[in-house]
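Note that one protein chain is taken out, while the other chains of the complex remain in position.
Right after this comes chain A.
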Amino acid sequence: MTFRNLTLAAMLATAPLCAQAEESIIVQSTTSTANSGLYDYLLPLFTGKTGITVNVVAVGTGQAIKNAANCDGDVLLVHAKPAEEKFVAEGRGTQRTDLMYNDFVVVGPAADPAGIAGSHDIEAALKSIADAGAAFASRGDDSGTHKAEMRLWQAAGVTPDGDWYRPTGSGMGATLNTGIGMGAYVLTDRATWINFGNKQDYQIAVEGDDAMFNQYGVIPVNPARCPAVKVDAGKAFSDWLLSPEGQEAIAGYKIDGQQLFFPNAPKVAN
């Protein structure tokens, strides 16, 4: 390589990578909403209307909240209400609003070693899994789903511990892959499960218990804490999600005719 070529290449490498004229925001969100394909459906509608590009970083709820607390995002959209309320109470977010819900389900192999298939009672089902010593793969990553799972174990009066209990420390889809690989039961949100491509002989074993309700909330990051936050664009996005139009769009996202998320933002007169 000649010197001239090298200089040219160096200039190319250091030149601004993309000059973005239009406005863009970063949304810290969860793997469950991203893996379900919701954003691929919603974001073009919002961007088409406002011209604001929405960049979604999909990580576990724990990491999403941590990233937003570091001011590395404009809007937080996660599903762990106590942690979200703490985030707002600490002054890191301006306001938390219910956005939508779906539910958790327990999926398991056709062989059903704990004999829980068809159950609508999550506490009894978890007890049966623990009693049978049937393998159970947990997220183990401080995500919203993991927090919900820990609440359910506590309600069932079981301390999950032993060879049969296997925390994977990874995202929803990765945990499903791992769990299915070892014939373990897995607690997952329904949206990720419906959209999941590697089901093999797995089926939903437990569903329809009120305790498996999965609420999502939206929080704009507080500009008083994070001066770099794009306040107007972030608020435009969360307002749109909570508006009748955004709520209708959420309800309209379906896979194979099944609705994945159910909007439940409070109706406000404004």
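Please note the rule applied: contacts are C-beta pairs under 8 Å (C-beta built on N, C-alpha and C of every residue); 3 or more make two chains touch, one makes a residue touch a chain; residues count from 1.
One rule holds for everything that comes next: contacts and distances are computed from a predicted model.
K.L.:
One chain is missing here; what is its name in UniProt, given the choices "Transketolase", "Menaquinol-cytochrome c reductase iron-sulfur subunit", "Pirin family protein" or "ABC transporter permease"?
P.N.:
"ABC transporter permease"
K.L.:
Just one of A:Pro109, A:Gly173 or A:Gly234 touches the chain that is missing; which is it?
P.N.:
A:Gly173
K.L.:
Just to verify: which one of A:Asp72, A:Asp98 or A:Glu207 makes contact with the chain not shown?
P.N.:
The single option touching the absent chain is A:Asp72.
K.L.:
Of A:Phe87, A:Trp153 or A:Phe196, which residue touches the hidden chain?
P.N.:
A:Phe196
K.L.:
Considering the entire assembly, which residues of chain A contact the chain that has been omitted?
P.N.:
Within chain A, the residues that touch the unshown chain are 1, 9-10, 12-13, 17-18, 26, 31, 35, 39-40, 55-58, 67, 69-72, 171-174, 176-177, 195-199, 226, 228.
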